[in-house]
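A protein chain is absent from this complex, but the other protein chains hold their places.
Showing chain A:
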């Protein structure tokens, strides 16, 4: 059956109970009540501190076939998942589903546990590294396709009861003996605990794993003691190098800077840049570099914005500090400068993934975005965006907040180089859809910009612009003139070769990732 982005989705996908097809960006309105928290009765004067992760697994009663969760705030420096999985494997527990808010190359070790049957299913924002390659080439290694969700979509799935977590193993940079936890301080401080908040609130059992257990009460806390069953102190929860190494800097690449400059110019010429505006930008490349040019324009025109959302970097934290914005909402903190800002600046506000982007609550903050600047792996003539599979069809990225912010923002700008290596980045059809073209307004490359023809208002506003605006088809032809038209990747049409199911943020099936035939 074809869904509303023209993707052929099998009527039944083995192991996936979900059969809702994507029907448009706001096609589904929930009418039911969400999941509740399992009730527990904490006894007076009982110690939550355990000696080891092994003991925690014993206490939680983890069994074959259950689902455990992790957050990805430690990014590529995470030690916690490995420590937990080693214990689970040693105990001979099998058939575990891992529902991590995302996966990084440091989780490549999972391949071994997939091979020996310890792990049989994954639900994540993305797949990267060797794990991504392995699963793309061996879809049968797991008992069902990996479920890919956006950050808002994951929070929704948990709150709606579609993703039930038996035990959440949450890394905590600092917590007290009652389990009040924060990511603001400690040797492994990573800032906001936005993704962890949802798991802690809804999992049947919550285990905190910390390398900074303190006796004094922790406040402000991101996870309250009322949600925490056990605490395991360990030597280290992560490698500081992989968590947040120093301050993220703006790129020096002249091409990226040119794209960034165009993005800021589009904001200016469409009237987005005005007092009280709100924005989000990606954390790398051209999208982050746009901050440089936005800042210049705000200072020149004496503009003060309302708020920013992130994915917060030091670049944005500095804009907040300098009074260019009134507040910033932070679900994930990207560098040490931003971590410091979260601790020190009262206008730097920590939020949960649900507050950030869950489409099924009364108002996630993405709904109030005036503009978002996002990068892309590739785009297509229908303005669809892929950020999950590479030019060979291999899983190498993550959905993240891409579709969430694109859906919420009044103006969605995609920044992408026209050509990477020898490949044009504007395809006839993207390899996989993560963000539907209906939510994408402007695509910016170093050689030209294309406006979604549905946005006649933007076309009108930019009609006298000096920006190199052209039709997306012409932009594609320009790329072809340099590098030619690439061959399509041949995919397996066997339904047993479905690697992953990409859910839209409302839980409907947007796309399936199929195994490439090489």
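Rule of thumb we're sticking to: a residue touches a chain if its C-beta (ideal position, glycine included) is under 8 Å from a C-beta of that chain, and two chains touch if they have at least 3 such contacts; residues count from 1.
By our rule, contacts and distances are computed from a predicted model.
Novice: What name does the UniProt record list for the absent chain among "Citrate lyase subunit beta/citryl-CoA lyase", "Cu+-exporting ATPase", "ABC transporter permease" or "Helix-turn-helix transcriptional regulator"?
Specialist: So the chain that does not appear here would be "Citrate lyase subunit beta/citryl-CoA lyase", according to UniProt.
Novice: Who touches the missing chain here, A:18, A:76, A:226 or A:255?
Specialist: A:255
Novice: Among the options A:78, A:446 or A:511, which residue touches the chain absent from this view?
Specialist: Once the missing chain is taken into account, the touching residue is A:446.
Novice: What residue numbers in chain A mark contact with the hidden partner chain?
Specialist: Interface residues of chain A facing the absent chain: 254-255, 257-258, 419, 446-447, 466, 481-482.
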